[in-house]
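A protein chain is absent from this complex, but the other protein chains hold their places.
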Amino acid sequence: MMAKSKKAAKSLKHPLSIDHIARIEGKAGIEVEYDGSEVKVVKMNVYEGPRYFEAITIDKPVEEAVAVFPRVCSFCAAAHKITAVQAAENAIGLKPTEQTHKLRELLYIGDFIESHALHLFLLALPDYLGYPDAFQMGQDHKDILTAGLQLKDIGADIQTTIGSRYIHQENVLIGGFGKLPTKKSLETLAARLKRLYNASEEALENLVSYRNWPEVDADRIHLALKPYDNTYTMLGDTVVASDGDKFKADAYKIRINESVVGHSFAKHGSYNDQCFMTGALSRYTLFGEGLSSRAKELANMYESHLDPNNPMSNNFAQAVELVHFVHRAEEIAKSLSTEIKPYEKRIKPKITKAGTGVSMSEAPRGLLAYTVGIDKAGRVVENDIITPTAMFMPIVEADLKRMASALSEQGVSDTKIIAQKLETVVRSYDPCVSCSVHVADIQ
Amino acid sequence: MSKEQEPSIYETHKCRLLRKYQLTDLESLFLFRFEDPGVAQDWRFMPGQFVEVSLLGLGEVPISICSSARRVGFFELCIRNAGRVTSAIHQLQPGSLVGIRGPYGNGFPMEQFHGRDLLCVAAGLGMAPLRSVFLYALDNRWLFGNITIINSAKFGNELLFQKELEAMKDIATAENISIVQTATRDPDFEGLHGRATVHMDKANVDPKNCAVAMCGPPAMYRGMFDYLVEKGYDPRYIFVTLERRMKCGVGKCGHCNIGTATSWKYACKDGPVFDYYAITSIPGLI
Amino acid sequence: MRYVKISPENTYEFLSRLKGMGTLYAPSKISEQFYDFQEVDDVKDVEFDYHRTIRPPRRFFYPVEETMFTFDTHKVELKEKLPRKERVILFGVHNCDIVALRIMDAEFLDEQPDPYYQIRRQNGIIIGLSCMPDEYCFCNVRRIEFVDAGFDLFFHELPDGFLVRVGTVTGHKLIDPNMDLFSEVSKKDVDNISEFERKKADAFKVKGNWDDLRYLLELRMDHPMYEREADKCLGCGNCTLTCPTCRCYDVKDKPSIDGRTGERIRFWDSCQFRTHGLVAGGHNFRETKQDRFYNRYQCKNAYCPETTTAYCVGCGRCTYFCPADIQFRSNLMEIGGYQEVKK
Partner (left out) sequence: MVTLAECLGDCKPKIGVYALTSCYGCQLMLATVQKILDIAKNVSFESFYMLSSESRMPADVDIAFVEGSVSTEKDLEELMEIRKHSRIVVAMGACAVNGGVQSWSEGEKTCDELHKAVYGDEKIDMKPLQATPIDKHVEVDYYIHGCPPEEDELMYSISTFLFGTFPERVDYPVCAECRLKGNPCILIERGAPCLGPVTTAGCDARCISFDTPCVGCRGPVPFDTAWFDSLAMVFKKKGLSKDYVRDRMRIFGAHEDKLDEMLDKIYGGNE
């Protein structure tokens, strides 16, 4: 059953509730409130339980804490791990080597490829092709599923090769790595990535036959992290907004706030008190120029699908990123395979004084911010995590409201159709619900 | 190199389950037949030996044979539903196939028993291997003097082969066979009460010229040994069989190791039947 | 016995030629303190000066995990999966490990041969290497500091190369086609060897033999050592897994996802694990950590006719690789009342 409606309503006079949105990470529902004539409020209820990461890590050794943080989420464990480790390094005042930075980026790209491939092929494409799940889709579209699984595999294998596994990598430590990947394994990865160029375009090719839904078109502010090397990647230290503003990641707390809402264990983020969008579409909108040549070529060809004002475009932007990151990963893996210094040792942290460090990065779903403060014994005294899903939660609700209102005006009354459309809007954001829960300031 | 053609020590024979008969809540009796006529013809065992029963995908389990060694091509196993493999065996329907390796272990030295009275003392599942000893004695009745079997269990409905033994009681008396069945913790049992030790005086045998075969928990052996020696039983003819974890059955896998540095034994190969002297001189056996 | 001599350079050449005959494994340094037998890629990486490898050589003939049978429930049949006949050459095996392999042979080949071990062993070549003991070694009290059998070739260190003993026909066949690399043994070489052996004998921290140990172990069963040391024990099994003579294995069926086929595998087990003595129904014959600890001391020191002493060959692995720093040798000395040699 697609969704459970409390009442099989014939008109839109009644509220609608979706208990459990399928095919997203985490547990969330949608509640639509009508006052008889128009849609009043649309809430995305996050009832994924809280895990209080920020509270449980207080007073714990920072090296143990960075092993716990990534367990916020499995889809973007590497994103959390790398961002948390960078924040901790900033707090300690430790600067990792160039090689460590490169390897982390490659690992992070592995996370992107895996996460995007999973979302596009297993969670989103069934929507567009009209199947309840990827297994049934795979019976009719074997090639699509195969491409998706191959990309998922390479993304996973990149993470396993560098980080020890593709969920909750332990081999990402403050100061570097335990053991470095061998030249041979990097060569193998590069060769495999090269063979996947075509597969990486499969999602995009399948998505372009679908149009964005005009109902959710609306002006919006995008936020994304400026890539450190002016190309297109997830590491950097300056946030750029589509309203022309930019600010240092260290100062994110001044611009980005979170507040508690009653219907959700996830807090709601805001930028200068407005809702905003972050994620693949925001990255593309702000820094699309830096894409690798093939990805840019494809993006230009399908420009109309990449509308900054339509969240449905996020899927297309992810598909473009998939092409880009397969190319970029191949490049990095190839260059690392010749340049790697296999005996480079991890810089062991020597903690002698208290400090606070901030790090932001672009997780597959958008901006991710970590603040870690430690005392001179190396124990965590403060921390703050803001995840992309918490940041875009208010704009998801705004888009859901737009969708519900438009459908109401169009006279659509079949709750099943409404529910499916609303779910699809949510899925286009690729939300990570467990990420969004358990995050806030420690006062 | 020429040895390679010999069958592997781990060779498994296909056996078909012909009949399943429930003995108690937990234990059932299973009758098997070898599928391969050649194996059926040649396969022999001694009372006290065991086989490894194998179910594909589940694993193997050592079970002592409880039928008469005389029957060719067939054998019976009394199996308690206690673990992964045994619970699956209990779910098998007649006609099913299982794998059998063996027989393994030394078994009771039945030929040494010839010409003597026989006393079998069983507690709980211990009746399974002793039934084989008992049936051997019946099959070769002329080679034995008086026979007594003491079968005990906690509760009356847990007595293995209770009906079978009960049924032969009348003829038994005429044949100088005494059958004693007792429940140790069952006030409602319509028979004898108390441990096997309590009913030893019902043994209709001559201690000086009697072979004793025992199977039960180690705690039973300690008390029993003292009693037997005191009553003048010949220690050279007192044998017990032990239970251990066994995986290979051929002294390789090491699980059934017992003993101390001076006498290191494998229950599967050096046992599972041990004599009075081994038990009393090697710490750790019981 | 035939004796020849080889120079250090020729040794490398000889190793290169060996590589062409099969898979050559030799000790190699894997970290600051540890060595392991590894497949030789570059013969220059072969480590001649090492004390013990972290994994014992038995793994080449008795792998950590192997498939014994494959099965298909539709056919109700177990299909034996014997190993392929691959030539494995072990170079650099110390005397303790050579004797350990002979113990393995006795257990796995005498009487009822284990086909898996047998095939691998028949295709194995063992090349020994002399050694100087460190403070963990006590092979001398096990009376095996010098071996007479169990190797195809044995390399004895000389100041200018190696004196090579030829132990088997296979050994002759290794030498004969390569006589360009070997030379005759001189009187000086012999003097050097005897000097080496004298030095070696002096280097041990214990002297004499421990033949009476097994009786003392039995007579002092209640020794407080067991409780004290078992308390430190992590139950991790490292002592047994690194032991060159431990050979317990467990068997398990590995079904596959198709619901009908699968494999029956065997893999190394350890008497230090809880399930080692556990039987269906829940009774455990070695219930406590101390029971399991005690069991190993008895088992390792039991009489082994193949070496005329014990199943322990005194290689020192169980102490060297114990994360809890439990001193097997010292504990045995406590039981036996033996003293270290005063220097």
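The letters A, B and C name the chains in turn, as written, and every chain counts its residues from 1.
Criterion: contacts are C-beta pairs under 8 Å (C-beta built on N, C-alpha and C of every residue); 3 or more make two chains touch, one makes a residue touch a chain.
No experiment lies behind these values; they were computed from the predicted model shown.
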Neighbouring displayed chains - absent chain, whole complex: A, B, C
Quick one: which of A:51, A:101, A:296 or A:334 touches the chain that's been left out? A:51
From the list A:72, A:113, A:235 or A:281, which touches the chain that is not on show? A:72
Taking the full complex into account, find the residue in A:167, A:208, A:347 or A:381 that is in contact with the omitted chain. A:167
Which of C:14, C:138, C:268 or C:311 touches the chain that is not shown? C:268
Residues on chain A facing the left-out chain by the touch rule are 1-3, 19-20, 22-27, 47-58, 60-61, 64, 67-68, 71-75, 77, 118, 122-123, 126, 132-135, 138, 145, 152-153, 156, 164-168, 170-171, 173, 177-179, 259-260, 262-265, 267, 423, 434, 438-440, 442-443
Taking the full complex into account, what residues of chain C touch the chain not shown? 30-34, 36, 54-55, 64, 73, 231-238, 241-242, 252-259, 262, 268, 270, 273-275, 289, 321-325
Chain B residues touching the chain left out here are 57-58, 83-84, 87-88, 91-92
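Going forward, only the chains that are shown with their structure count from here on.
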Which label fits the chain touch graph of this model best, line, ring, star, complete or other? other
Measuring from the mean of all protein Cα atoms shown, which chain centre lies nearest? C
Farthest chain (mean CA position) relative to chain A: B
Distance in whole angstrom between the CA centres of chain B and chain C is 39
Could you put a whole-Å number on the gap between the CA centroids of chain A and chain C? 52
On a C-alpha centroid basis, what's the spacing between chain A and chain B, in Å? 66
Give the residues of chain B touching no fewer than two other chains, as numbers and ranges. none
Interfacial residue positions of chain B with respect to chain C in the complex: 1, 3-4, 8-12, 14, 54, 56-61, 80, 82-83, 86, 97, 99, 243-245, 247-248, 250-255, 257-264, 283-284
Chain C residues touching chain B in their complex are 68-69, 71-73, 76-78, 80, 107-108, 111-115, 118-119, 122, 213-215, 217-218, 221, 246-253, 255, 262, 264, 266, 269, 271, 275-281, 285, 295, 297-299, 301-303, 310
